[in-house]
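Structure incoming, see below.
For this view, one protein chain was removed and the others were kept in their places.
Letters A and B name the chains as they come in the text, with residue numbers starting at 1 for each one.
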Amino acid sequence: MVRYLGRRVLQLIPVFVGATLLIYAMVFAMPGDPIAAMGGDRGLSPAVAEQIRAQYNLDKPFFVQYLLFLKGIFTLDFGVSFSGQPIMEVVAAAYPVTLKLALMALVIETVFGVFFGLIAGLRKGKFFDASLLFVSLIVIAAPTFVIGFLMQFLVGVKWQLLPATVGTDHSVKALLMPAIVLGAVSFAYVLRLTRTSVAENLSADHVRTATAKGLPRSRVVSVHVLRNSLIPVVTYLGADLGALMGGAIVTESIFNIKGVGGTLYGAIIRGEPATVVSFVTILVIVYLIGNLIVDLLYAVLDPRIRYV
Amino acid sequence: MTDTTTTETTGTKPLLEIRDLSIDFQTRGGPVHAVIGANLTIYPGQSVAIVGESGSGKSTTAHAIIDLLPGTGQVTSGSIIFDGVDITKASKREIVNLRGKSIGLVPQDPMSNLNPVWSIGYQVEEGLRANGIDVSRGTQRVLTRGLAETEPAAFVGEDLLLSGDAKRTLLGLLREELSSRPEHDRELILARADDTLVTGSTTRGEAVTILEGLGMPSATGAVEKLTSVAKTKDRVAGLLAEAGLPDAERRAKQYPHEFSGGMRQRALIAIGLAARPKLLIADEPTSALDVTVQRKILDHLGDLTQELGTAVLFITHDLGLAAERAEHLVVMYRGRVVESGPSREILANPQHAYTKRLVAAAPSLASRRIQSAKAAGVEVKELLAQTGGDGVAEARDDVLVAENLTKVFTIRGSGRGHNAFKAVDDVSFSLKRGTTVALVGESGSGKSTVANMVLNLLEPTEGRIIFDGVDMTSLGKKELFSFRRRVQPIFQNPYGSLDPMYSIFRTIEEPLRVHKVGSPKERETRVRELLDLVALPQSAMRRFPNELSGGQRQRVAIARALALQPEVVVCDEAVSALDVLVQAQILELLNDLQSELGLSYLFITHDLAVVRQIADEVCVMSKGKIIERATTDEVFDSPKEEYTRELLGAIPGASLQLGTEDLAV
Partner (left out) sequence: MSEQSTISPRVGQEHFVADPALTPLAVVDKVDETERPTNLWRDAWHDVRRRPMFWFSAVLILLVLVIAAFPGLFTKTDPMFCDLSKSLGDPAAGHPFGFDRQGCDVYSRVIYGARASITVGLVTTIAVVLIGGIVGALAGFYGGWFDSVLSRMTDIFFAIPLVLAAIVVGQVFREGGVWRVIAVLAVFGWPQVARITRGAVMSVKNNDFITAAKSLGVSRGQALLKHVVPNAIAPVIVVATVSLGTFIVAEATLSFLGLGLPGSVLSWGAEISKAQVSLRTQPMILFYPSAALALTVLSFIMMGDVVRDALDPKARKR
């Protein structure tokens, strides 16, 4: 078990290095000068540009730059943004909301996705299953922003059930609608995944054996079908946390939430490469942590891999 | 019927009575009648077998008994009366109550029938809990009652099961008592005690007898003082031990992936018998296992069910196995029961044309028959492999010689370095032109690795293969390419060995195209010839593999192998996956082709019964080595190695007496 997890951690290292290197290279080493671009139309004076270059290590060779950047990440020192604010402060201001939003979305999609997926899988081919499947298709087909506007208009404006925008109120109630919108597409995927997995497991030989033992159907389903079916779902959910946080940018812009998306968007518009790189790197780390949690859950759910 | 028989037959009422049972499956093309008007009767404690080929309706019938018909299957008419209850009309709850408690199931494939995510012990325990069998509460009650009684004369709770702790206590006491004995003796006795006292299975009463027998006079007192009570966990270990699983207490904590196929099957037997059902359905319980394991498990199952008085319904395709294990046979064919009756009578005197065919074809029976015919001094030429004139065999040259073949695989160890695994260890044999050599062994014996080296798909670590006088290891790329023409394979799995995207024509034509033989027109003619040769209609060449049966695919594979007129054909378990009748047919085809085309076969198989019908010479492999090498007759008549004898004994039907008169069929 320990060895298994140790190996998984080791496997994450190249992914971490590769992903951060890729982002860093895209932002800093591509043709075009981020420093020149940041001055906007007026442009920067050569002296100022030079100073900024030195401050961000841009005068050094690329790999030295990258290593210094990595060092910054591990010492939690992301430097200061071009506007002079420590990037750590910007991170601290933006991340909690988005994390809360993403976790709420994750809970919503898991609970409802698994629940409806289980029902659909147990009644595969019946009317209820077909309707759920169709709903899931529509949810997947309609982009997040369409669902967002629709809900905002109906729930927030027309029926006034929940606040239409979030602003500075980061309570669960205020974030509920954005979380539903954010988790909608993943909900559909979780539902479909659970459904397929449940239906497949239902016809597994070992489920028949369990039934033949004399177990009532409720126990067969909860003990022998559900646990086995959750294994692929867990894999999906782990990768999804990072995706939700990265994808929150659309939801945040619709509901006017000052989170990662909005800040990142602003950083791009204002031309602040250091902030952009830091933000994306943290997202990559979240993604990797999500994957690690999945590996852990995986080992709990499936004894086969504990000994690999 | 005479009076004496009536008293005998009315002594007990049937446990299971199936009357005019019909089962349909709904498909897109309308209903498929899987079972039509089947009748079947089982008495308590009796063993009955349903015999039939795949698609005969045998498994469907069995599943209907426990109300586990897959998919769209539905009973359309008839009744299944079990112990007075009609299962076809029973409520859901009644059926859940019957399952496990009254009717147990031992399923076919041990690999897929245990839930990989739960421990073995948990899965056995479920079988107890689901049926309300709580060992600990019962024993507790008996024990408290016993303690309350002041009468010391009666031995209290002698029916109680021994708990793991109690067993350890007793072993400790026994050790003390034996302290004066020499160490060697003591350890021997303790080991005996450890073996015979089975946690969760041996009762306290039995424990006293055992311990006294081992020289512990104070056994009664020691057992009576035990306070530890058998819990469900102990009973689980007991059930597993009863099913023949060694070291059951520890094993119960393991997961299915840590078990071998045979061990899993034992666990499934423990599950099936956990709640002591009156009827156990054993659905091809051992067909996925190695032959020797198969025999052991069936023997054990037979002993156990006889001891418990459990009736057993075997489902099998092997008539030999059925006749050996069951007293009553039911032969099914295309959904109907075509013949049923006492095993011996059916075997000796089959009436229905299909049963006759089965009796004639079953390889286990065929090989027994050859044995008994030989014993009776009857000429059985038509049953044996045709060598194209015996005696001349000596004069034939060796088309293929394997010299000291060794193959070492390096397995990437989990963490620490590499592990070398010797799959094949110093194997030598020769194949004479126009004859058949069988490599026999169980899974992991290295026989398929040898086949792959002969086919040049694997490079030997050491040793060499000489084909037609040429050392294969010395060949260049170009010569290898032409060697490919001369040695061709036929594989086991008829579903995996043909490309599903290729029509039969393209499949058989491929070798011709690859080796640039002839014009398109000539190739088509050749494909037609080959189809004729393997007795497939020419119209089949426009079809795709998924439209053909297993046997037909195997014919296509043979046609493909023969396309380039090879000299040697390597048959890797080529008939193992087929139904008996089809198997017999393919073996016959191979025999015919051999005498017609002068082919040499290297025949890889785990099944000695088949060997008898095709091979001239046999090499028995075990753990990478050839342990016995002789002509087929010698191997069957006077096996030299213990392992060979075990393999021979594992052929079903050892106890059957087949008169030579059976040869008439």
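The rule we apply is simple: a contact is a pair of C-beta atoms (placed from the backbone, for glycine too) under 8 Å apart; a residue touches a chain by one contact, two chains touch by 3 or more.
Keep in mind the model is a prediction, meaning the values are calculated, not measured.
Which of B:Gly84, B:Pro182, B:Pro217 or B:Pro537 touches the hidden chain is settled by the complete complex: it is B:Pro537. Interface note: of A:Ile119, A:Leu162, A:Ile268 or A:Leu292, the residue touching the hidden chain in the full complex is A:Ile268.
Of the listed positions B:Ser163, B:Thr232, B:Ser340 or B:Thr449, the one in contact with the omitted chain in the full complex is B:Ser340. Within the full complex, the residue among B:Ser430, B:Ser503 or B:Ser595 touching the omitted chain is B:Ser503.
Summarising the interface, chain B meets the missing chain with residues 5, 8-10, 14, 17, 39, 41, 43, 46-47, 323-324, 327-328, 333-334, 336-346, 351-354, 357, 455-457, 481, 484-485, 487-489, 491-493, 496-503, 510-511, 514-515, 536-537, 539-540, 542-544, 546-549, 551-552, 557, 560, 564, 581-582, 585, 655-656. One chain is missing from the display, and on chain A it is touched by residues 11, 14-16, 18-19, 22-23, 26-27, 30, 32, 137-138, 140-146, 149-150, 152-153, 157, 200, 239, 242-243, 245-247, 249-250, 253-254, 264-265, 268, 271, 273, 276, 280, 283-284, 287-288.
Please note the rule applied: only the chains that are shown with their structure count from here on.
The touching residues of chain A, counted against chain B in their complex, run 3, 203-217, 219, 223-224, 227-228, 231, 301-304, 307-308.
Of all the residues in chain B, the ones that touch chain A in their complex are 66, 68, 70, 96-101, 104-105, 107, 109, 112-119, 123, 126-127, 130-131, 255, 257-258, 268, 271-272, 274-275, 414-415.
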